[in-house]
Structure formats: C-alpha cells, structure tokens
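For this depiction, one protein chain was excluded, whereas all remaining protein chains were kept in their positions.
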Amino acid sequence: MSAPRVGIIGIGQSEFRSRRDDSSYPDLVREAVAKAMTEAQLDFDDIEAIVYSLSPDAMVGIGNAERLGVDAVGGRGKRFLRINTGGATGISSVAAAYYHVAAGACDVVMTAGADKVGECGDSQTVLNKIWDPQYERPLPLGTITMLAMSGIRYAEKYGMTQEDMAQVVVKNRKHASLNPHAHLRKEVTVDEVMASRMISWPIKLMDCCPQSSGGGAMILASERYIKENRLDAVWITGVGHCSETYYIGDRMGNGYMADHADAFALKRSFERAYKMAGITDPRKQVDVAELYAPFSNTEYHAIEAAGLAGLGEAVAQVNEGRFSIGGEIPVNPSGGVLCTNAIAVTAMIRVAEVALQVSGRAGGHQVKGAKLGIASGNGGDHQFFGTMVVEA
Amino acid sequence: MALNRKTAVIGSAIFAPVTRQDRALEEILYELAQAALKDAGLTIDDIDGIVVASNDQFDGRAISIMAASGSVGGVDRDILSTPSAGEHAFVMGVLRIASGQYDTHLIVSWSPTEASSLSEAQRLGADPYFHRALPLDELSSNALQAAALAVAAPQAHQLAPRIAARNRANGAHAYPDAAKAPAGEAEIASSEAIRWPVRKGMVSEPITGAVALVIASEDFVDKHGIENPAWVRGMGWATEAGFLGDRELSKAPALEEAARRAYEEAGISDPRQSLDLVELTDVTPYQELLSYEALGLSKPEAWEADLGSGIFDRTGKVPINPSGGIVTLNPVFCTGLIRIAEAAGQVRGKAGRHQIKGARTALAHAASGFAMMYQTVLVLGAEREGVQA
C-alpha cells in the first residue's frame, strides 16, 4: 500500500528557558497549543484527535501527567492517547499523529506536550531508574555517563578528540544564537568549551544539553482536508522507528548487532524513513537535518547514521563546516538538543524545526532553499530511535 | 470514517495471575510474547512492529517500556508505547496497520505488583497543585463516581451486589484455579465498605498480570490463510476531563462517544441484537451499570428488569463478562487490554472454559485512569465486513 500524504499545518513552540515559574505544567502545554492553533487558524472543534507527548512521568513529578494536560490540548470527549519512547517521545508522537491520519481515522490531529525539566531536582536519579533493577541500575549510570561511554568508543574507533567535540558545541551555539526559541544562545569558542569543568570524561559541562522548560505542539492533516481548505502545508513523506538491545554491555564485546560507539538502530530507522520517502542518496537529497544529539559527541554518530557522512567521516566534515549554516547540509540549524532540551517535546521540535525550514519560515537560522529535511529522536538508553522526512 | 485497511486479532496470550517468583519482568514478557506468537502460528520474524504499554509508577522503572525492547522481540524492530493505557497500545497498533505501513503488530501490556503500594503509586497521578494532598487513588475515584451514580439512580446500590455475584460466578467457572470463591449477593452486600459505597466483595485485590495480542492486516490474513481471525469492526476511544470536579460523574460521555464511533463503524444500531457477548470494565459494579447506559445495553429504568431476566448471564442472550471480569482478575494496568483479548478469544472460538457458543460479534470495553477517565470500545467480529445483524 502506498502511503497517503499527511501534511503539517500548524506549529507552536515555547521560548525555552531554565525555569518557568510563571506557568504550571498544563499552562506550558497550553502556551504551545495556542501558538499552533493560531498558526493553523483552527478552532478546537476542528481537532479530531490528540496524541500527547510525554516522556518519564517522574521528570514532571506527576503520574500519568498527560491526564492533567487533557484540557490544555482541548481533549475532552476526543480521541486521546499518550506516547512515550523516552527522549524520542516527541518524534514518536508526531509519527503516532501521522498514523491517525494515514489510517483514515481522522483528518486533523494535534500532538502536543511540555516539560519542566528544571523542576526535577534529581533528573539523573530519575534517569538512573530507566535501567533494569537486576544488573545495570546498581551502576551509577545516567544518560550523561551512558553517552560518555559511547563517546569513548567512538573516539577509539574513529579518532575523535575533545576539541572535535567542542567544534560541535561551537557550531550549534552559533546556530542557536540565531534562533529566538533556543535556550542556550550565547556563542562559545573551542577554548571555552575545553575549559569548562569535566562532568563525565570526556564530556565537559559545555558538551551537555541544558535542562529546559517549555512546550511544543504540531497539527497534522490529511491531504484532502488541506486541499479542500486551501491550507499551506509541508509534507511528512517518510517515517521510521527502530530499537536496540536494552543492555549497554551487549553493544560491545563479540558478535554484537549494534556498537555502542555508533547508532545502529538510528541508521536502521533512517533506512526505513528513506525507503518510504524514496530517498536513495541522502547526501545529495537532504537539504537540512535536525538530529537528536544531547551531548556533543553524539552528533557525530547521528550524522553518520543519517547517511550524511560515512562511518568515521563526520568529524572531519564538521570541522570543514559542511554541516554549518551556509555549508552543504546544515545539521541542527536551530542549535539542536545541545542548546535546548525539554525532554518531552525535544524530538518533536526537531520535526517542527525541519518543517519550518522546508517551508522557508525558520527566520534567522533559515537554511537557504531548503526543500527536504530530516529529523530524528533518540530515547531509552540509546535504544529507541525515530526518524522522519519532511518535504515542501 | 472507516479506516483505510482492515485489521484482525490473530493471536493472544493472557498471563494472569502470575504468581511464580522465579521470573523477572523481562522473562515474563519474553515467555508471554512467545506464547502469543505461537497462538498466532507466527514467529517474531513475521512481526513488523510492536506497541507496548506499562505504567512507570506501578513498575518502579522510569520509561518502563524499555524492559520490552529485548524481551518481546524489539531488537532491530519498531517499538512505540502508549503509557496512557494498555488498550491504547491496541488502538495504536490498529492505526499503524490501517496506515498501510505495517502488516503485523505485537501488542503487549503488563502490570506487576512489586510496589509497596499501588494505591500510593496511583496517588502520584493526582496533580501536585490541587489534588495530591487528597487520598485520591483509583478505588477512591471509582467510589466517588459510584456515589454520584447512586444519587442519579438509587437502585444502583441494590443491583451492585447482584452484578458482582454474577461476575464472580462467571470467574469461578472461567478460571477456577485463579478466581476467588464465588459469593452470593447477600454476602457481597454485607461485606466491608472499603470505600463507600464500594464493598470488599465487589472488587479484587491487584494481581500481577500481562497480556499480548498479535494483530494483522487483511492482506496478511488472506496471504497466510489465517483461520478464525477476529476482525476489528469498530473502534472508538475518548477521554474525559482531567479533574474529577470538572466532570458529571454519574454520566460517561467519553464512553458514549467511543461507543457511538465503534457502533457506527461496525454498522450496529441495536447492540443488544447485534452483540453475542460483552467484556466490560467492571472496575466496580457501579461502573458496570454506568457502562450499560453508555454502551446502549440497558437504561437505568430497565436495569433491574434486565438483570432479573438473565439476558446478561453467561447463558443469556448477551452475556456480560463471561470471563468473570475485573472482579475476578485485576492486573490493574492491563485489564483493558485483557478485555480486548477476551473478546477476541471468544470470536476466534478460543476462549476456553467460558467460550460462548457461536459467538460471532463481541464488544470489548476498556477504561483507565481515575473514574474511567479514558474510554475505549472495540467491536470484534467473525465477519470481515457487512452489517452486524
């Protein structure tokens, strides 16, 4: 069966900050929803179903916090469900909304959510509880240490240095300085990154994403609805998901399927999205990419998993400026996850930013002439990966 | 509007109660998924995608679905998860197959009892702004709803013990090894009021349980010549508002909406005529009564006569909860998906001891959250299309 076309007709995102003491959790969802509804020029009656985007409950400190968000998204009496694939939640939610329309269940669907990571005093404690209680949780694992260990393996395999990691930060902070929604917007130098304090070798403070508060919302519609109502839209043409083993120690040793250095399932997920979108040569066909990379080192394997560079080639190409705004395929022109991370919606913002780029509405960080963009999200312990292709 | 492609349930496995202590959660899920695949006559290689659902606070794991990636077969495979409700995983799977991008899905949900208190875990679902300080767990919310219903329909108090007695008798027949002993109306009516008006004999203690279903597209069913599929004929789901104070608790508008959509898709105008059985969420018998009205099975003024007539008994025309329902087996988070698995099992002719002879069309009603906040209705049929007569 060929895939029905599904369009993006509304986008709303907060200006992300460390704390939003002026807004409760549902107020923050509402803020993004209101923006998306205004942009799409719709009434709540037009929204037929809701996909609620929310990663671990413990991060907002409310069990099944999506229930508290029902009114914020105008969900009463409507079809409503929540998606969670950890850090990939946002893109998985857009995908779930896509399936609502592609299934023929509805014409107009909204996905929305928010996070207040700044209010969780123990985010690495919460994130330690993602591991199995038998074997891996007793270790002092968190998302930072988990991805530091990926960086160690990547460096060993391909020769990445800490200065190379800093180059990603310099690039993304520069991009973020052009994006009013980004949380960390101050430009930095390689020296400043290198001088920032060591958190988890080889990751230093400035190699890390911030803890952000803010919301995101997107409205998707069927091709028929978009044409009948003469709406502006960009189109989701490829969707993919793929997963890896739960156990980090299984991504090394002998005979493994995925190397913890790389992003095996992200690559597989992109292969699925590309196949669906008919993309055969991403290096030539992709104009812009928003790739989920919460720590500087992980942008390298994400670029390679997306097929934008060969294995081990991303480092040199970032250094050459190939993935900067003005370069051949800008990666994370918004500043990316490295500059803004409100976990529940982070991966949704990747899709939203790509949609803005291919519609020519990205503002100060617009990639000139972008017509086809890709987005990704990573969740769990580098385990669940979602990908999407968006076209003008 | 009808979905773009038809989907059927072709396999299932219900593990409830899980009493053995020699399995970790991952091992239970592995055996469960393998059992469901075996029931479908498939292997994991036949599966395109997986949707799972669990509750972090019940499991004591953040992003608790991570446990499923290896155990149910997610490595190098596509997984989504719907932590809002177990039944939402089924909805998501059906939508994904209808989109044309998948031919098969494995749907899995589980509910352990490893927390010191599930009630405490549920209370974390009350917002910290206004309601966390109240003793608001699911049972309390159900009792509040029961009290509200009994003001609108006072006969509910008298009928609730009768319903619980029927479901417990059904449970003792369906699952004699697992169900507690059946109890009569009088015994239930005089049992301790644990959250007035809900009495001890009307509800079941939480147990550990897990359920998996295999679903497939019509193309897959045809190509592989799969026998006795249970077709998804209609599917509706909807939510109530988040705050109990914003709701008219004696009504179930979200269930009415979910049922309206499911019946419309299935071409059902008179559910009592069309349905051969119903598996509904008897989280307490008061919620069962509320569902009768919303599902178009019986109006409040007819409750007493209908219950007296035996139409909803196991041997009646429209048996309700031949499995014994939730008062028999209560793995809290996955009771909704179990209703779907039970109804599909009936249509497939594989329900076991409690098989309703000749069941062709079954309704599954799932509900989750405080006072049945999330409502889901599935109509499953032996016929792929045509009006359900």
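Each chain carries a letter (A and B) given by its place in the written order, and its residues are counted from 1.
Keep this in mind: a contact is a pair of C-beta atoms (placed from the backbone, for glycine too) under 8 Å apart; a residue touches a chain by one contact, two chains touch by 3 or more.
FYI, contacts and distances are computed from a predicted model.
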{"item": "Name of the absent chain as recorded in UniProt (options \"Fis family transcriptional regulator\", \"Sugar ABC transporter permease\", \"Zn-ribbon domain-containing OB-fold protein\" or \"NAD(P)-binding domain-containing protein\")", "value": "\"Zn-ribbon domain-containing OB-fold protein\""}
{"item": "Among the chains presented, those that the missing one touches", "value": "A, B"}
{"item": "Selected residue (touches chain absent from view) among A:T111, A:Q167, A:T245 or A:S324", "value": "A:T245"}
{"item": "Among B:E120, B:E205 or B:E383, the residue in touch with the chain that has been omitted", "value": "B:E120"}
{"item": "Residue in contact with the excluded chain [from A:G12, A:P26 or A:G142]", "value": "A:G142"}
{"item": "Subunit B, residues in touch with the chain not shown (by the definition above)", "value": "21-27, 30, 34, 44, 57, 59-60, 69-71, 73-75, 114-117, 120-121, 124, 128-129, 132"}
{"item": "Subunit A, residues in touch with the chain not shown (by the definition above)", "value": "21-22, 58, 61, 121-122, 124-125, 128, 133-136, 138-142, 145, 148-150, 152-153, 156, 197-203, 245-250, 252-257, 260"}
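Definition applied: only the chains that are shown with their structure count from here on.
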{"item": "Averaged-CA centre spacing for the pair subunit B and subunit A, given as whole angstrom", "value": "33"}
{"item": "List of subunit B residues in touch with subunit A within their complex", "value": "1-5, 24, 26, 49, 55-57, 60-63, 65-67, 69-71, 74-85, 88, 91-92, 94-101, 121-129, 236-243, 246, 253-254, 257, 369-370, 373-374"}
{"item": "Residue ranges of subunit A touching subunit B (in the complex, touch as defined)", "value": "1-4, 24-26, 52, 54-59, 61-71, 75-86, 92, 95-96, 98-100, 102-106, 126-127, 129-134, 239-247, 257, 265, 268-269, 272, 276, 379-381, 383-384"}
